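The structure under discussion is supplied below as structure tokens; questions concerning it will follow.
The complex appears here without one of its protein chains, the remainder shown in place.
The first chain written gets the first letter, and so on, giving A, B and C; residue counts start at 1 in each chain.
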């Protein structure tokens, strides 16, 4: 088979860089272009020295129309509001698009505009775009032209809660997701909020009741249960580079017991390479998924409170961004879904 | 005034050591004895070199009966199950006891024995012991002989939620406390679970639905609202030395709005030196309370979900242990409640 | 005694903030003014929330001429090149100046200009300024109007090596100082080099053979031995908030043995409150001096190589900046040199 020719647009952010690394390790891919607004003309390995002796590519600017003619797939790793301006029908006729940003994730233009406080510039594509959570939308992904790769918190939250909604096991409006993320989630742009001494040795909640991944989680879980649900999502900034842990709470429906719960999760994940249900009594830890595309899920039922507590752990830059994008690409091009993604995580890392 | 003569029993754990430090800085205290089972006969400053040039004390063993004759107050910083064996009427006639451990916190012997899986050896003292959360039991503390200093998670959780229960503003059985602690909370005993490379750069939940601070929180909040309540408490191990952040969720009662909430917290804390309500829009961070006896509290109402979200931050070794013990001592001996405790935290620390 | 009225100019950098904290804890000081270019008009406690409930001061701009009329001492915590423009004779007639910056540390204008690549604007004051390393220039400090508070690396390096030069025990041109600093040493200004994810979990040397603390160390050690010396100084950025460890190497002079070395250090430090020689076999660690004004020094002689290895540890923001400034102030105003500075460090912090 010919190699898939790929371009990464916005390759010098953390997600773009992680994707670049994964694609260099992928047997079926040839990276044709790395683009960067800030570093046009510079050698990629001078920006990210981990690529010394690995990559000789120089970053170019991002003329999507031209790039689209030359490659089989374009990955977009851009701030929100830009992709919806850049993508058009001609591009989609020339190449596949996997967008790691937020612009095509929400089906409802109004919800997008109300949470993102910005206009959406290609609402006509919202319906066509497929939400790229492979474990849920696998079949549509295979046939898509435009894939909206899910957010990091979103991926972890949805995969942790999906069987509860799908199988109707909980009070659907009782859900609370208390999520903790490493600092790479905030990207590479500098600011006091990510200054070493301000982040190190401290933890905080932020964007309570207002984080933009909330409607994305609600959209997918509403879809799973077949009615509109609302939930509480709270992100936290944790003093570590990588990883998301989502601690999810829900009130069990009358008559639902531990066995029903476990059965539902086993059934849902039985053919899923990247979902690992941890043994009973074991707590997922972000260290065990670091560097991998796995999500580790632990289930706990509290008979005193009748709550189910689910904890899910992912690597925010892999299953929460670049790894999932590769998984989507694998599906799109009909190769093994786990190609380039199946490895034991590096530990301690 | 003569100085208060104090002994610290179990002075070589992290809480005992922090207490030793605070008492060395306290104008009204003379440390008479530091005891240690593991380091009897060794110079304290050889165990904790931060005490070089500060302390010449040698650790002794812990013959409480003898020590009690010589000092005005004994602080106990021992694993659970030991204090309840050691304390007796004669000791209490000779000296005041402030117990940083768990043995006298729960009023109900059965609840203690069921959560701690051990016998309680002085149940007759459970009624006399005063739960030493100063902001709530100030008047009883002043007259006590035996004070049960609250747990770290407990202090943070109760202070964060107290006005909601006291003023009956929430569905009292809807509470979820998702708490994150630094690693000093696990103490100084070595084990794989606190090995540097196993903890660093990772986060996990642990003891879900089974952490022993749960009944303590329930006891005090039940007392506040006047009926028995049950809640969900989940602790997390966070890669940092110090600090607890409790993110607390509750369903608002019909008709309760943001103003009612804020008023209740303002009223409750208006004379409280150590409660700081942060400005609206600001998120408490553990770094701002590190090294202090403060609890920082932030209030957030989500009109979409009708939840109140309260985040509280403390230094687990100070307001969560040693600082609160000093605050209790200050009350006991009729000196200024904030003596030795009022300082800006060191930052960045 | 009346309290010393103090102003801190540049109070919102890390060193200025640490100084503010120390002065709030100082029994003999009243803080009159906190100045800040970036935060003029803002409440100090809104910038550094550790000061909530402690300080109500609002930052003002830095009109030194006016401030000088109102206070007994002005502390300057400014980037280099500014103080030498701002200080003048009138100011010095009105108040004492303790400059935490670099402008008045080097006696030789040419050396200053060659290392700092900028003009010096008040060379006439270079002679008057006293180099504020209290352990070495105590008597001159007491009589000074203008004190040049030493750099952080400098303080640690000089105190670690001083007796070797003073007593002529080493080949004076063989010295290598390999120093490791926490990230607060780089200040609070944001940049990719101090972005959390770029610093965390990594170590590097930087400014090899070109760091500006080099001539400062050379000046003072040359003075100690009575001839001009040259040495190698290499700083490293270490993934931690605070602390400097200087590992210093020198070739022993013929006939110098371990006892001579130890005697020299004991003699030099015998009346020094803030120098702690650690026991033989113990290695200084930055954690034991964190939060204190101490320098911990360890001595090691290698008979195989005939090298002496000295390791010195300080808290870069305290003995390396704000604490030393307070120590200088104490000397200047004739109060106990260790007032406000003598405490066991907080641990683990």
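A few notes on this one:
Please note the rule applied: contacts are C-beta pairs under 8 Å (C-beta built on N, C-alpha and C of every residue); 3 or more make two chains touch, one makes a residue touch a chain.
These figures come from a predicted structure and were not determined experimentally.
Which of B:36, B:55 or B:241 touches the hidden chain is settled by the complete complex: it is B:241. Only one of the listed residues, C:58, C:198, C:272 or C:339, touches the absent chain: C:198.
Listed residues A:195, A:211 or A:242: the one in touch with the omitted chain is A:242. Contact between subunit B and the absent chain runs through residues 14, 183-184, 188, 190-192, 194-197, 199-201, 239-241. Interface residues of subunit A with the unshown chain, by the touch rule above, are 14, 17-18, 20-21, 24-25, 46, 48-55, 184, 201, 241-242, 273, 276, 278-279, 282, 285, 287-292, 294, 296, 342-349. Not every partner is drawn; the one left out touches subunit C at residues 173, 176, 178, 180, 182, 197-198, 200-206, 208-209, 230-232, 234, 236, 238-243, 245, 247, 249, 283-287, 290, 298, 300-302, 304-305, 307, 309, 311, 313, 348-349.
Going forward, only the chains that are shown with their structure count from here on.
Most remote chain with respect to subunit C, judged by CA-atom centres, is A.
In terms of Cα centroid distance from the overall Cα mean, chain B ranks first. Each chain gets a centre from the mean of its Cα atoms; for subunit B and subunit C, those two points are 37 Å apart.
Each chain gets one centre point, the mean of its Cα atoms, and the points for subunit A and subunit C are 47 Å apart. Centroid to centroid, with C-alpha atoms defining each point, subunit A and subunit B lie 39 Å apart.
Among all residues of subunit C, those that touch two or more other chains are 14, 184, 201, 241.
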